[in-house]
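With one protein chain removed, the remaining protein chains of the complex are shown where they sit.
Letters are used for the chains, namely A, B, C, D, E, F, G, H and I, taken in the order the chains are written, and counting of residues starts over at 1 for each.
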Amino acid sequence: MLYLVWFKIRQPESLTQRHLMQIWQREAEAALPALKQGVIKGLWKVSGKREVVAVLDVNSHEQLDEILENLPIMKEMGYGVDIEVYPIHPYENFYELVKKLAT
Amino acid sequence: MLYLVWFKIRQPESLTQRHLMQIWQREAEAALPALKQGVIKGLWKVSGKREVVAVLDVNSHEQLDEILENLPIMKEMGYGVDIEVYPIHPYENFYELVKKLAT
Amino acid sequence: MLYLVWFKIRQPESLTQRHLMQIWQREAEAALPALKQGVIKGLWKVSGKREVVAVLDVNSHEQLDEILENLPIMKEMGYGVDIEVYPIHPYENFYELVKKLAT
Amino acid sequence: MLYLVWFKIRQPESLTQRHLMQIWQREAEAALPALKQGVIKGLWKVSGKREVVAVLDVNSHEQLDEILENLPIMKEMGYGVDIEVYPIHPYENFYELVKKLAT
Amino acid sequence: MLYLVWFKIRQPESLTQRHLMQIWQREAEAALPALKQGVIKGLWKVSGKREVVAVLDVNSHEQLDEILENLPIMKEMGYGVDIEVYPIHPYENFYELVKKLAT
Amino acid sequence: MLYLVWFKIRQPESLTQRHLMQIWQREAEAALPALKQGVIKGLWKVSGKREVVAVLDVNSHEQLDEILENLPIMKEMGYGVDIEVYPIHPYENFYELVKKLAT
Amino acid sequence: MLYLVWFKIRQPESLTQRHLMQIWQREAEAALPALKQGVIKGLWKVSGKREVVAVLDVNSHEQLDEILENLPIMKEMGYGVDIEVYPIHPYENFYELVKKLAT
Amino acid sequence: MLYLVWFKIRQPESLTQRHLMQIWQREAEAALPALKQGVIKGLWKVSGKREVVAVLDVNSHEQLDEILENLPIMKEMGYGVDIEVYPIHPYENFYELVKKLAT
Amino acid sequence: MLYLVWFKIRQPESLTQRHLMQIWQREAEAALPALKQGVIKGLWKVSGKREVVAVLDVNSHEQLDEILENLPIMKEMGYGVDIEVYPIHPYENFYELVKKLAT
Partner (left out) sequence: MLYLVWFKIRQPESLTQRHLMQIWQREAEAALPALKQGVIKGLWKVSGKREVVAVLDVNSHEQLDEILENLPIMKEMGYGVDIEVYPIHPYENFYELVKKLAT
């Protein structure tokens, strides 16, 4: 099942930009292999904002929590991360429902 | 350049569900070929909400407006569509910047 | 997979209270058997508000949309219904993750 | 009388994820027996969010405050917990009112 | 059990001020006897706003809905009324809990 | 003149629950006598929230500020208190205006 | 007692700009004499917004409602007016309280 | 040119009420002479809130910033002050425009 | 004096996209000459939104209202336009103030 997960990072006053980016680098180095292996279906940075959008394919709601709480950025500075979760599915599948409702 | 575009559809009181879905069907029949041809990079329905998320690759800000105003759903019921636009780029590109800032 | 679904009903100016309640009666008469059969896991009215909270067990995000768009109240007055969807899972399952993260 | 109670946990900057989860483990170990004994009627984790939804059956508004202020998580880190309370009742009971109003 | 109920009245464009006040007069003529009889514990108009605050003593969440949906203003123009409900209890009772928690 | 005053207490991270409740106890011990003497016309705790609703009768806007800034909770932890103020008057008085406007 | 009253005018779709301004002209022709006579202590238009700020001196909360509901703009298009009310007092009076609290 | 400037003061946790009021006293002692000299056209405290409303007459947008940043309260605790600025003009001047638009 | 003015256009349900754009065309044909003559200092469309940002140089707050209410889009469909106004000044002028405050 697909979920769009929107991460918003708030820099705490106790961290310098460099320190924040070192944590973010560890986060990215965990995320990018998962993207290449297809576990993460899409992964983008929002320009000008410290926000990241991911499309994840997970088997259960328990697994979704497990993945998110084990991200390096959550383990290191979870107090500075806000997460929004949206259940999604491919538009072509929705089109099948639309056709039924339209007739 | 990539943009994440989030569409929120409000059903006007003057349209039945069937009529709304007929408009949406025309919209989908325009969008799905563009998805297959790679013009649209990703396209999802948000479950339980009348909302759609798209990842678009456009050449200019003028073109972005032109594409959106020419969507069937905008031409037929633009008064019922709210759009949010977010400039994005691939996370692997952002990783290059993160590494520079982390050192 | 479990979802908490929160319905907010807005009475349109074109409907009397009686007419609204006749639609709601048809909605309830479809929902209550599903509650007894265990398809709906929980179903409550929010006191003093025209809002309903449901716990649904669905197999896919496509099915969630199909169920919601086929509710009598969505077919008859979808323009007056706002829906929020929250993926949830039993707290006892979350406890397993908490224990791992706490050690 | 039933209440839906929605807990939102904010991780304070002074706590590590592990420490937060140790507090949450104590909270869960108090809540899960009450769930089995039927005092708590329903209890779910919101996936991807540090939020918990409970359905509680209480005898008075005084008791509701007493239960909530005595939760381990309130005693240990009440400054990091936001609570929303919604009076609810079973949808089948509301159906009785709907039928009266619909005629 | 006590509830603070906050009513916000929106004048629909289809009603003149006089017509709105005629509905409100019928509402007041139902509410004021209940206030004298002690069913309603307190009842105030918010100055400068079309808002009313009531303190109600009800026996159940079902009864709360029944009372509210049977108000003249809900029966005549429920599409123009927003209601917020807050469970409350006398501060002197809360003081008993405070003393326990303070020691 | 009557004012409905709504207090929202935020527990600062530097205070334990016990310490917060000790301050609140001093606050209550100042408020309850004023309630009995009729200076405070009504006083309730919002269940499940750290919020208090008061109905105050004051002679001037200067006096309202003077009363509020001299509350023990404002003197001890004013940084953790948000206050909303609503001018109100008895509904029976408003009824006199409604009758005039309705004719 | 002084109140700052903030009016926000929404043009309904059923009125042309000219018609709206004719109503507003009647409103102004009632307000300006009251300003000259000192009943209204201050009266300004917010530039670029259809909003007006007034400082009113009233004797009671009942009178405040009576004045506002009898404004020409409320009588003619009350469905298009939102009002915010703030009890205020002269800063020099507040200064007396500040000095006491500062010592 | 006139501006309505709305100050909202947040008490930082590091300041006692007395300390806050000492800063506010210095602020008031700078503001009140300017009020008497007519530089400040109006100045009020919002009752029950730590908010102040001023009507200022300034010659340029540069001067507006200069005045505000040089206030004692901004120099001493600018981190605890939120400011909203609204360009305004006398209602009688707006009346001239209304008459033109109404014809 | 410079103002940044942000226009948000809502398409009313009674207008087709073509009709909306015909009004917008008349608006643009009035605005573009003023841009060339330097009365309007900057003028941009927000991509993907029906929003326009303008930088205007006006002599008084009265003139700002006069300009805005005389725009073709305000005269023809003012009920569908929301406007935000921000007083601004060139950053190089602000730099002069910054230098003073920094020493």
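Note that in this section contacts are C-beta pairs under 8 Å (C-beta built on N, C-alpha and C of every residue); 3 or more make two chains touch, one makes a residue touch a chain.
Since the model is a prediction, treat every value here as computed from it, not as a measurement.
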Of H:L2, H:V46 or H:L68, the one touching the omitted chain in the full complex: H:L68
Residue ranges of chain B at the interface with the undisplayed chain: 1-3, 60-62, 64-66, 69, 85, 87-89, 93-94, 96-97, 101
Contact footprint on chain A, counting only the chain that is left out: 10-13, 15, 17, 20, 45, 47-49
On chain I, residues whose C-beta touches the chain left out of the figure: 2, 4, 17-18, 21-22, 24-25, 28-29, 31-32, 35, 42-49, 52-53, 55, 86-95, 98-99, 101-103
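Everything below uses one rule, namely that only the chains that are shown with their structure count from here on.
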Pair with more cross-chain C-beta pairs in contact, given H-I and E-G: H-I
Distance between chain centroids, defined by C-alpha means - chain G, chain I (Å): 27
Separation of chain D from chain G, taking each centre as the mean of its C-alpha atoms, in whole Å: 43
Cα-centroid distance, chain C relative to chain H, in whole angstrom: 48
Set of chain F residues in contact with two or more other chains: 2-3, 12, 17, 45, 47-49, 61-62, 64-65, 69, 85, 87-89, 93-94, 101
